[in-house]
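Shown here: the complex without one of its protein chains, the others still in place.
Read from first to last, the chains carry the letters A, B and C; within each, the first residue is number 1.
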């Protein structure tokens, strides 16, 4: 991973910003009334390792979620971008390895749009790797006593769409910053009444995991 | 469920005790360095609904675990008995319905004894139902935002042995008190480094679940 | 396990029968159009080890399924009784260890009756062990290259009800014959279109497993 000179003017992008990191969470979807991804992002401190933590709530929609994210990246020029989503059924915090150029899911997004199988970016690669330091993040989270793993698929719903478009944008715009996606489990409150049950992780622990992930990324980038 | 006159002398058992509840946890086993069942029991308050909470740590052994439990019941004459164990792999707090008259497991107990398939009590029923109020307990735990379910099997290892012998003893000695077993998941710390992963629940939440279970039991018994 | 003198008149039950074994399967339920338990039973040969194989199709109802089974046992006086059901989600042929005195399931039976939590037999034990030779059956099925395990729960729906009432009846009527329950997985055809998927086993292999189970039981009883 190439290094950026943190907090300095980034050539060609015309902005001077106080050093910051951009962390996004999602609105509820799929019949849930909360989304632990945003609950966890909200719990993050205002600063991590001296960088301001910019928090952005995104809609669960194929179109506007990525649009809002990219606008915010252009506006803030953060040192890193971490998008966070809920992966119901997973037992660990999972760091996604790859975003793929595909959208296909029977579940409609929050605008009522159903992706029947479509390419996200006509000119994009089929798949892009996250530019987050995956193994250091997993190690840092586990050191906090929180289960973490690398995930080999962010699915083909809105989460993957956001990850793919983020990685495509970073590459196309030559922004050499760490960017990627972390999925967190359901919270215990979400599964308490779920027939059949599912693994869970308290939002407090997911927030701790995200903070550890940001720290590990900043450390690896130095 | 028949009611007992709490805190009064129980005829035929010859003891006057301050009202108490007896809660047991287990020592670590199966290569683990901690057992969240005891960690959760230790976190319980000193009193629940005016009853003293008597906490007992039990060895993971077929023989002495039940012996120690029954001695303590005779000594304390508690209003209820709740045994707690770790069920690695489960995602919810599970209240056991049945103890069965059988021991068989390839994993040796902490004394090195391997049960190859044996009856626990020659004169006992094949299976006894827990005398805990299962559904009220599940509801009470869920109301705290913690996943809970009834379990249809406590296995055939030391946990089931303890449950079965507890229920056999309560019935044989005509103690009409609520008694049973709750399995709790691994803690996140336990699974953080586990290859393959497993669901988990923080010990704090397991302790909250146990407290809710005791409250629901005392309430149902009144 | 006590032995019976095969094919001879059994005192007190007033019938002389050619030696036979009774195997039951269920009708479809839960939205399925087939039930592999009956499909597998139908595929069994007419004779196993010289005993006629009597096949009985049972309704998925709490009341009449057991009634029909017990009538047939009284009529045929079989050497053994094997009830078979579908356990969607399981990956192996599973031999049930215990039937319990309880019915509770949100899924109604095929008569539209929903069991909200009820005792099956007022005078019965809480649980009865199957009188089938569990481990020999598992070994015999595995030797055919088919996955098999002992199951610690037949659930609390119609299957467990049938198993419990069978075991209660065998004990109450002092019929010292092997009797119990085997659950088989979905067939591949059932899961082919299932969203989310599930393990499966072809009906041909389930039938082979049942035949091996009958053989192992007859062998163990001699």
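Keep this in mind: a contact is a pair of C-beta atoms (placed from the backbone, for glycine too) under 8 Å apart; a residue touches a chain by one contact, two chains touch by 3 or more.
Just so it is clear, the model here is predicted, and its values are computed rather than measured.
Put simply, the hidden chain is in touch with A, C once you look at the whole complex.
The residue touching the chain not shown here, chosen from C:148, C:182 or C:218, is C:148. Which of A:114, A:135 or A:173 touches the hidden chain is settled by the complete complex: it is A:135. When the missing chain is restored to the complex, the residue among A:31, A:117 or A:196 that touches it is A:117. Within the complete assembly, A:156 is the residue of A:35, A:61 or A:156 that touches the hidden chain. Against the chain not displayed here, chain A makes contact via residues 97-98, 100-102, 117, 125-129, 135, 152-153, 155-156.
Listed by residue number, the positions of chain C touching the unshown chain are 91-92, 141-142, 144-149, 188-189, 191-194, 197-202, 205.
One rule holds for everything that comes next: only the chains that are shown with their structure count from here on.
The touch graph of the protein chains shown is a line.
By C-beta contact pairs, the most connected chain pair is A-B. Residues of chain C in contact with two or more other chains: none.
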